Each structure stands twice: as structure tokens, then as C-alpha cells.
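All remarks here apply to the structure that follows.
Apart from one protein chain that is not included, each protein chain of the complex appears where it belongs.
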Amino acid sequence: MGFKEYVLRKTIYAIITVIAIIILNYFIFLVLPGNPVHLLVQMTAGYKVNPEQLEYLKKLYGIDQPPLQRFINYFLHAIRFDFGYDLLFEQKPVINVILERLPNTILLLGTATIITIILGISLGVKAASRPGTKFDSAVVFSGLIGYSFASWWVGMVLLYFLGYMLRLFPLRGTVSPDIPPGDVVAYIKDLLWHMTLPVTSLVIVSFGGYALVVRNILVDILTEDFIITARAKGLPERIVLFRHALKAAAPPIITMVALSFAFIFTGAILTESVFAWEGMGTLIWQSIQYRNYPVLSGVFTIVAYLVVLAFYIADFLYGVLDPRIRVGR
Amino acid sequence: MSVKTKILLMKLKDFWFEYKRSKSGLIGLGILIFFVSLALAAPLIAPYDPLRDTYLAGAYALPAWAAPPSVPRNMHLESPSYPKPIRIVGDYKEWNVKMLLDYPCKEPPARMIIQITLEYDDEELKSFTSKGYMPWYSIVVVKPDKKEMEVAKAFIETKAVRFDTGLKTGLVEKIFTMPGTYKILVKVGGYGLTFKLVKVTVDIKGKAWGILGTDWQGRDVWSQLVWGTRTALIIGILASVLGVSIGILYGLISGFLGGKVDEVMMRLADVLIAIPKLPLLIALAVILEPNIWLVIVLLGFLGWMGIAKVARSMTLQIKTMQYIEAAYAAGASNARVMIRHILPQLMPYAYANLALSVPDAILVEAGLSFLGLGDPRRITWGKMLHEAQATAALSQGAWWWVIPPGLAIAFLSMSFVLIGHAIDEILNPRLRKL
Partner (left out) sequence: MPLLEVENVRTYFYTTRGIVKAVDGVSFTLEKGEVLGIAGESGCGKSTLAYSIMKMVPAPGRIVDGRVIIEGIDVTKLSDEEVRKTIRWRKIAMVFQGAMNALNPVYTVGYQLAEPLIIHQGLTKKEAIEVAKKYLELVGLNPELVYRYPHELSGGMKQRTVIAMALILNPPLLIADEPTTALDVVVQAQILNLMKKLQKQLNLSIILITHDLSVIAELANKVMVMYAGKVMEYGPAEAVYLNPQHPYTKALLGSIPRLHGDVEKLTFIPGVPPDLRNPPPGCRFHPRCSYVMDVCKKEEPPLIEIEPNHYVACHLFAKR
């Protein structure tokens, strides 16, 4: 099967997944318990909504239309990233609310993930090149241990000791409120200062697992015949490790990297709550508190989209890196 | 004992011999045994209801062992039962109960609660109060420097009168200003033959208590931790068992049937992998009423994909083996081939996976509880952290409420990870070391 077919196949799967997500989302948020109208009334129960607004909302969500029509509407909107309007700020489209918070989350978790990946891969490669040594055992052990700790709890502890007790770091927020506008350097410094603890808590917990997986992939590959052949050829160990083993390990490792970006958002919710970081996580938290369903629905869908995208990129890269797929036969 | 049982026992013995070689596996097992013992012994070692027994001591009380002696502890005084009244005038009786409290600390306690228990016939009392003759009580505290302070004076309205300094901010600090002997004078007066003073008790709620102190409502943190162990184990193990069972069967059937069915089944699995667990659980918890069985089922249905893929690829490999053909030639049905020939070979991967997916379930559930979306009727470690976070426990310095639950989550998860890793090393030939 050639490369073109591979890409086509993966694209179709991605599309199917997206459709499935939209359907799933629809069912969760609009069809589950209760009459949609009841739900709507529930949603607006906290606020003073006059009959006109109620009619407007009803029309907005198409509740006055037959079910199939409703679904089709929802579907068409969802594909265009239109999730309706925020219940708290009625004029604000949900998508805008999301886009305000999204960059913060990506900044925080993207940084943490990148650091984790770099640390993890370097440690994993080093461990694989000296199997059975203390270093190797330490890497394996730290991988297994890190997997058990909740990064958000580590964040709480760090916050307590370094933030509250030693006052080295701020206790909440993305940026301090008193940065003079226009002062970019101060802004960036402040941002980094706020980012340090959350990023640290995320990295501490994850780099071990990463290193462990990379190490296992490499150790596996190093038992392959072509590695023994490479050594028999009298190639320096450095070349055997980096040019042969690592290159052959690239497809699964890159896939893993792409996937870790996919699962960024799951970690977001909890860590952001602990540090009161203004990102998607706290957005979800607030939307839950206020029963802000349109926002929740939108966030969920966007997150799922991003996950699908990450998977898709992972698959694509895998195909590019592995000549068995790229060249095909 | 049948031959089969003998063989099984031998296999287990061999397995255990191998397992003993793994230092980390033994550590994991030890930790697990510790937690299971904790969970089983809960009623014995943690007699307090983790959610309902409030104000066992002051709020945010330090663990007893972590507090220096200068931190006040709980104290309890009781008067003798049915004391004699000091004055009787007709139907009227008056009591004057004096209690001595040796209070050793410079720091005032968190609370003082004085309970006055009475006995009377409701009807009789009503007849007196309608005439304007109400029973009353007063509490006077004489401090060590002889200064007197009247802390309460009111009419009696129930058989169990309760004076709680917690109801008025700053009161207990005004009362207890120095170490020394305090005299607590409780005067009660009431009408009627049946009106009797049963007992007066004085409870001083200290600022240090127990193995792990108290939370914001004075509840025993140690009890919460111990009872939370049960929930964690139940959720972790059941969710994992459910997930692995589904996964193995799914993978077995998919690989066995092959062809288009296999393709579709695997695509479905791929789609499901892309769904982020926590957001989905959050979404569902918001809509439906959260309870642990729902969480267990959902975790099971979200975590089977990994083992399913492994089971499927193994099934595909095994399917082509000659002994499968031989089995068919000997007249075996599809079901028999699947169950007797293929399934046993998948089990080694299942066991390791079983252990390794428990931590994931525990962590996801802890995260869910942390966000306040857990089962409200049960105590879980995540819930403890949720309350701690919500009441800003750390800014009160209540490390004993924040660190133990997190460590418990980590160590319980760690134990399963180590066990799973040890099992994997034994059963998975590729990982074997020489």
C-alpha cells in the first residue's frame, strides 16, 4: 500500500472521528436527562431572563424545531466552530471565549511538554546506551515512580513550600496585575515567573515516564540483527546508537511525542485549577460552576478536535519516517 | 487434587519464585498489603466518621505528634451525675456546679463547649413557663488571676443546653488569656418536681489532635485517609478489571474474526482512544449525578483499548499457528479454539495490564474528586484535596491535610506500578534480563 493510500486512509479516519465526536457531544449536552426546554430553563434559571430573551435563546438553540433539524443545525455549526453564545456574557460567542484562554493553556502545557520531551529523550537514550547500570536503573525507577504521582498535587506541594512558605513564587494567576502596559520585557519576565511552578510540577512527574518509554524502545531495537551487523561492521558505537538505533526508533518515538501533545488538555484542567492559571482548565472549572453549557460543549469539542489533529499528525509523521510506508510496496 | 490443580499450583510456585527476585516487585507488594490492611481494618483504627464527626478538635488542628507541648490539646471535664441542688424554694431548685480546669497553655484553645444536660417532663415545664417561670442558666468563668467573666446567661429551651464559643468570634481568646487553673461555675435554676440537672460537661477543643490532625470542620483527617483507602482500592481494582476484561475479549474477537470486522472494530477503538478521558468524565459528572459506580463503569469503558490492541495482534499471530489448524481438524468449534487455545496465551499480558491500569483509574478519579465532581456520599483522597484547596488549607498551613492524601495516592499507585512491572518482566519474555 503506497504512501498516498496511507495518507488518504488516515484522513478519512480523522474525519470520521471528528464526526463521531460532534455526535457524541451533541448527545451528551443536549439530549441527556430532561426535556431540552427544561434544560434550557435550568440553564437560565440563575439569571433574570425575560420572555423575549427566552424566545431568543430557544431560537438560538433551535429548540423550537424538530429533533433531526436541531441536530443538523448543531452539526453545521459545530464544523464551523460556532458553539453559540456564552451564557454569562450573552453577546460573546463561545468560540471567542475559548480563544482567549487557549493560548495560555498551550503556553503552559506546551512548554512543559517540550521540556519533558527533551529531558525524556536524552535521558532515555543515555540509559539505553548503558543498560543494566545504576543510571539505567535510576531512569527506569524514576519513570515508574513519576507515573504514580499526580502532577497537580505536586503542584500544590510546591506552591506551599516555595510559594507560601518561602515566598519565592506567586501564589496564583497567569500574570501579575501590576505590570505596566507596553513593558514587554517585564511582562515576559512576570509570565515566566508565574509559569515556573506549574511547569516544574508537570515536568517532574512526566519526564521519567518518557525516558522509560524511549529507553525501552531503544533497548528493543538494540537487540535487532541490524544493530549487531552494524557493530560487526566495525562502526563506532556512537554511530550505531544515533544513526542506526535512533533513526529506526524515530517512528514510534515521534508518534509518542505527537500523542503527548494530544493529551495536554487532560492535564490542563487540574494543574490550572491548582495554580489559578487562566487557561482552558479554569474555563472548564468556571463553566461547571455556572452550568455554562454552551461553553462546556464548545470546549469539549475543541479539545477533542485538537486531540484528533495531534493523532493525525502523529500518523502522518510516522508514515513519512518509516520507509516501509513512505515508499511502500 | 487433580492433575490440573497440581500443575496450576506448580506454575504459581514458579511464578512466586521468579517474583521474589524482583526487589521492586516485593516493595510494591508490601505497600499494597499495607494499604489493603488499612482498608480492611478501617472500623478498628479509624473509628470516627470521616464526613460527619465534626469538631473532634479545633479546625485545622495539628497532628498530636507534630505539635509542641505549648499547643493546647483537648480536655474534658464532667460533673458528677445528678448533683444536689444548693437551694430549694418550693418548686424551685437551683444548682451551682463548680468545675476546675487546669489549663496549661499560654495559647487559648480552639473552642470551649459546655453542655448542660437536664431532665424534666415537658408538660410540667410548659405549665410553669406559661406562668412566666422560665428555667435559666448562667456560666461564669473565673480566670487564674481571679478576674471573673460571665460568658453566658440565658433561658433554657431544651434538655441539652449547649454553649459553644465557636458561635462568637474571638470569645474563646477573651476567656483563656493565661495558663493556670480556671474555675467554671455553672448555675442552673428551674421549676417543677421533675426538673433535674443531670450533668454538666466541659469540652476544650485543642489545636493538636490525632494522627493527622483535623480539617476545616474539625474532622479527623486520619479517618478520612483510612476510609478513603477503601474507595481508592474499590475504584482502582474494579475499573481496571472491567477495562481489561472488555479489552481482552474485544481484541480476541476482533483478531479472531479478522478481515473487515477486525478493521471496523479497530477503527472504533482508535476513535475512542482519541476521546480525552477527564473532560468526558467531567462533562458526564456535571450532567448526571456523580457516584462511584458510574465512575468505575466509565473508567472501564474508557480504558480497554490498550490491552485490546495487544490482544488482537497476539490473536492474529496465534491464529496462523499450526496447532490451531490441528485443533480444528480434531473437531474443535470456534468458541473452543478461542477459549482454550488462544485466550490462555493472552492472559500474561492481561495480568500485567491489570496491575498497570489501576494507577490510571485512581489518578483520574482523584482528579475528578478534586474538581468537586466525585461521589458526595463517599470520602476519597481526591475529595480531601478538593476541600483543602477550596478552603485554602495551605494558606492556613495545614500541610497534614494536603500532603498525606497526595502521598497515599502516589504510594498506592506506585505499588501497582511496581507490581505490574515485576509481572511484566516475568511474563513478557522480551523484557527478561540475563
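Note that the chains take the letters A and B in the order they are written out, and that residue 1 is the start of every chain.
Note that in this section contacts are C-beta pairs under 8 Å (C-beta built on N, C-alpha and C of every residue); 3 or more make two chains touch, one makes a residue touch a chain.
All values derive from a computational prediction rather than experimental measurement.
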Residue of A:R172, A:K189 or A:K233 touching the missing chain in the full complex: A:K233
Absent-chain contact - pick from A:A248, A:L283, A:V299 or A:I313: A:A248
Contact set of subunit A toward the excluded chain (per top definition): 132, 224-226, 228-236, 239, 244, 247-248, 250, 321-324, 327, 329
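Convention: only the chains that are shown with their structure count from here on.
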Between subunit A and subunit B, centroid-to-centroid distance (C-alpha), Å: 31
Complex interface listing, subunit A residues touching subunit B: 13, 16-17, 20-21, 24, 28-29, 32-33, 132, 141, 144-145, 147-150, 152-154, 156-157, 159-160, 164, 171, 220, 262-263, 265-266, 269-270, 273-274, 284-285, 288, 291, 296, 299-300, 303-304, 307-308, 311
Interfacial residue positions of subunit B with respect to subunit A in the complex: 24, 267, 270-271, 273-280, 282-284, 286-288, 359, 363, 366-367, 370-371, 373, 385, 388-389, 394-395, 397, 399, 402-403, 405-406, 409-414, 417-418, 421, 430, 433
